[in-house]
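A single protein chain has been removed from this complex, and every other one stays in its place.
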């Protein structure tokens, strides 16, 4: 027998838990794609999406995943042969760089490992060294889902201002949007890339590229942008189909509309605050367990930890055991370790991640922490008992 | 801001959490009620329902709630003017008695308060005192949802055997079926009453009456049984519509079929064991908190506690405060106190109940315990911190 | 290969087609049955239900099917040993009579066959013959689903007035409510019985009994009414659970709420008019086909035909062939002949029925008529071609 027979909880760092309201909104017949209601619904989503990214600028919606949105962001701004600077703090920074290379773009990697955020000083140095101003853009991942490190986007804008370098500042907010606070305009991101399946709580299938006027100017100067990736008609369509460069992703739109309704009702500040408090509860539990055992948060400094995803280590083999127990005995699916390069643990069997993004509340998080504590006990993995209680205590405080 | 924005968890003692598979099965067009597939599906459900109640005898399905099933059980077995013995351990024993009275049946109540199970000795005494054998049936609630006390049905059968009294033994398993172990045939219940919205995980709308051959004989001797309540054609229909005394409850049947599929896959022993382990985890938490505070389980002896529902007290006003906090701040709905007669707390504001019946796993239960612990802290209600950790620890052990 | 692979259309006379909005409303988690929102929703449904029956009086909702509502209507008004007059025009009149007998009520049947409506003169004669005024109630089926005959309820009220007989006038509107015009108060019905799975477009599971003050008085004088059937607390509950004599049928309520929203938006007059026009289109088709073939409407006089269901005959064996073809080759399920007593066709193989109740529009009806015409052709059943065109033409006119 197992204790798993009940509602499963998925705590992988995306796709995240989908609200009933979103699934329900998607359970409907095909609409007439020339109907005025559908047009009005999409028009109304645009300001709501911008609100989520805290921007007054432009947004293009792509039928794609986050990788597609990466390609879209670059196809509009950086021509083959041009150069981007990519400070990396995990696998997803490298992923964006690979997409750039696939487009014929030259890539300068600033490797930061996977336990520290982007260092503005190293970026400054790279910009200062670029006397020819060859760097067309900086590709900065706000939260790298693999390492759970969060970097300071505003600090990069300051570095650009200080150095007077004209490079675009492009932020990947796939993991962070709608979870960790992000203020595109205030922080000076020129382009923001995201997708719908994490903080936006919608099944995977939509990519988002927000861009400001400065990026739009760069785009207009590009030698060529393919029709599908061209953000101009998507952001400023004359006809409905141009929003999506062809047939609209009707059911995803109904789902995303429902998700945006929920987000609007809660408010961005409240959403960010909820994620922050729940993240702190997770950290409290892990730090408690770790006092008498091997469990460790990947990111030492709380200021650099994401509020949406947490990467951890537990010792070779133990991560896989714990994940299997939680899933098979208790109904919780944890995420695998990703982007780990540990020569002693080539399959990352001692690593795992917790997703806590989007549609998550105290019950879900305390439940998963309780399950982890039960699993540590069941598997005889050393830990100081009481982590889940420490988490509950952290949520008692306002 | 609140920490409640996420998937809500309902922990009231019924209706219980409905599995996605059940809701999905109900989301379908109206079928042809003369179709062979529907007939075959219903025929196939009968043995599966009997398996849940551990009986080889008969079952009648009613479109009704549990109160309707109560009325059905009596309408088939006890004529107006006849007598039933009702040992009560909570409000639902009294409820069944009221239904009997509404049918013109005489009711002898054996009041047990709400903190102890049915005392077989008191029942024996009542039977022995009934030299005229006027008592037609004993109405015994297996688990009283209001008090969470569980009584020993088999012990009542033994008393009947010892005294040689011919009364029928009728068990109310509305709260317990599919949660607490129950073996109709082995324990000697003649009639078992239940409903679909608790351990059977289906939205309210179906009542169930299981009956054995002995009860069937009594029924055949009844002066009159109304068509709707008559269990004979429902249990042994010649035409499909007789299963339901008219139009079939098509969508509930699809839902119940899905629930039975899940129960069959898990197995009754595993289901009971899961409920038992989760109940013990809840008790461990409450007993831990209670060491330094007012929280108390209603039933002192673990052997008499239900594995499906737990009634608690927390001190006047505090139950209501805790329920409000859990719902508004953390996404968990606890049950109200029911059937409490506390002159110092006329609105039962210091009482509450936890439902842990049906579709529940370790994640859900540890989550709700974590939320209660966070709530106790947030509301400054005295408690020894660490109850949720005690619960997790209890689940670590097999 | 078949032409059936597509969205099936069910044209049986109940359960009827369920709107997506109703199914969607039912696809939701279990609610807290003590929550204020649920209470408010149910309170709000009461006036909307009364509006459907065109009454300002009372309504009791039962978790049951129509047979249960029949039993409820009688259990509240006619005591065992009392007498009811039942003018029958099809199987459902006899069904209600059987339920009365099951309650120990004496039944006087006025058999009308199955092709003519209730004859007010025969009822008058029966009332005049009842000098002892033993008849407690007249049970009149408004539309008998088996024969599709519609009787004149108001004419029966006039007869009661003329004769000064105090019998209650009870109308069965299971098949007609929300389809054929019905005005409970204006027509003088004292009790109206219905269910949710036809004009109310909700999966089977709810019975409805509307009653006026006169019936309420009769009820208060009854020697006994069982708790489950007692309409008084259901119509005038002090506590929420009394609406349903126990646990609320939560998901059916959400579904019915959605259906009532649709009905309110359309308006009762528009709903009745839609059904009338669609019924006339069906009659036009059948009368056209019948000019050169055996197909006949069961009811000769259009004034006595229901707008919700149509019974037809086609010649021995041909009804079954046609139904099989429509289902297997074209995606349409027609209803079987019911209540037919044809010595030459003991299995009613030459009879069938069309349901056109509730969620039906021009597309659905013209599609099923087109399919019938195609089937007649495919099966070489004689008919004058063009019935479906006659139906289309009838819908062209306002």
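Think of it as A, B and C in the order they're written, each chain with its own count starting at 1.
Here is the rule we go by: a residue touches a chain if its C-beta (ideal position, glycine included) is under 8 Å from a C-beta of that chain, and two chains touch if they have at least 3 such contacts.
Remember, it's a predicted structure, so these values are computed and weren't measured experimentally.
**Q** Which of C:99, C:354 or C:391 touches the chain that is not shown?
**A** C:391
**Q** Of C:158, C:274, C:296 or C:316, which one is in contact with the hidden chain?
**A** Hidden-chain contact among the options goes to C:274.
**Q** Which parts of subunit A face the unshown chain closely enough to count as touching?
**A** Subunit A touches the chain not shown through residues 8, 10, 12, 14-18, 23-24, 26-35, 63-68, 71, 75, 80, 98-99, 102-104, 195, 197, 203-205, 224-228, 230, 244-252, 333, 336.
**Q** Could I get the residues of subunit C that touch the absent chain, sorted low to high?
**A** Per the touch rule, subunit C residues meeting the hidden chain are 1-9, 17, 19-20, 27, 262, 266-267, 269-271, 273-274, 277-278, 329-332, 359-371, 373-378, 385-389, 391-393, 395-398.
**Q** In terms of residues, what is the contact footprint of the unshown chain on subunit B?
**A** Against the left-out chain, subunit B lists 20, 24, 27-29.
The criterion applied here is as follows: only the chains that are shown with their structure count from here on.
**Q** How would the subunit A/subunit B interface be labelled, same or different, where same requires over half of its residue numbers to be shared?
**A** same
**Q** Going by average Cα coordinates, which chain is farthest removed from subunit B?
**A** A
**Q** Using the average of all C-alpha atoms in each chain as its centre, how far is it in Å between subunit A and subunit B?
**A** Using C-alpha averages as centres, the distance is 45 Å.
**Q** Which subunit C residues reach two or more other chains?
**A** 24, 27-29
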